[in-house]
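Pasting in a structure now, in structure tokens, and then I'll have a few things to ask.
Of the protein chains in this complex, all but one are displayed in their positions.
Up next is subunit A:
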């Protein structure tokens, strides 16, 4: 009896040593990635938080001082910041709703089997692969008030407008112009995510529903939507995060036009053009907080439905 306990103990000991050795090997393989992550992500994230509590300026002779929350107090009274906040949230809500609706439609369309489906799927990657800075230039050319193809079609061919619109200069059409570029660029990504989700739904479920006499609409609301929820949630989270940090479209389309600044273009302006690292870091942190609030809302909403 005692010998078997001894052997069991010995075996456990050997297993323990092996587990420890394996853990050491694993950490050794992880080391480069951990160093880089700490260096370019974790440290900068903490440093941004700290800088936002100081009056650091790049190239300033005076040493930076700790100023507490005064940058945040200033933010709360900064009209440009509040405008940017409002515009960014508004932009995010519109684009995310449009992208999810359109993306779902496209995903349902491509879920059917038809000739040339893989060619259409390939075409979906075209807007995605083009750099946003470049595609915004392409759209600006189409938006051009005198020579743009949109005005040509709307005024000359269809006669829907009596005179051309300067889409990217007119305050009424500026935001929709930016929304269209973003929707064009990112809907394919949403559609591909949802299509992957759709293809995980077993076909037998639809057959069973048809046997039971369910209509197409019922099958959609009772089978497709509930089973697609994980994919919808992922698309929703990713798109919201991206929309709240939108930079390229607005920077390229509007430059430093004061009424068309997003949180990210405003932070960039203050950090890089004005070199006010302290205040700019406060704006950066605010973007982080806005994103955190959105994520908490999503988690709360989806958890409640779960129970």
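By our rule, a residue touches a chain if its C-beta (ideal position, glycine included) is under 8 Å from a C-beta of that chain, and two chains touch if they have at least 3 such contacts; residues count from 1.
In this section, contacts and distances are computed from a predicted model.
Student: Please identify the absent chain by the protein name in its UniProt record; candidates are "Fe-S oxidoreductase", "Peptidoglycan D,D-transpeptidase MrdA", "Carbohydrate ABC transporter permease" or "2-hydroxy-acid oxidase".
Tutor: According to UniProt, the chain not displayed is called "Carbohydrate ABC transporter permease".
Student: So one chain is hidden, and I want to know which residue out of A:87, A:104, A:235 or A:260 touches that hidden chain in the complete assembly.
Tutor: Residue touching the absent chain, from the options given: A:235.
Student: Tell me which residue among A:11, A:60, A:137 or A:256 touches the hidden chain in the full complex.
Tutor: A:137
Student: Please identify, in ascending order, the residues of subunit A that touch the omitted chain?
Tutor: With respect to the unshown chain, the touching residues of subunit A are 19, 22-23, 25-30, 32-34, 36-37, 39-45, 47-48, 51-52, 56, 58, 106, 109, 112, 114, 116, 118, 120-135, 137-139, 141-142, 144, 146-149, 152, 156-157, 184, 188-189, 192-193, 195-197, 200, 230-231, 234-235, 237-238, 241, 244-245, 247-248, 251-252, 263-264, 267-268, 271-272, 277, 280-281, 284-285, 287-288, 291.
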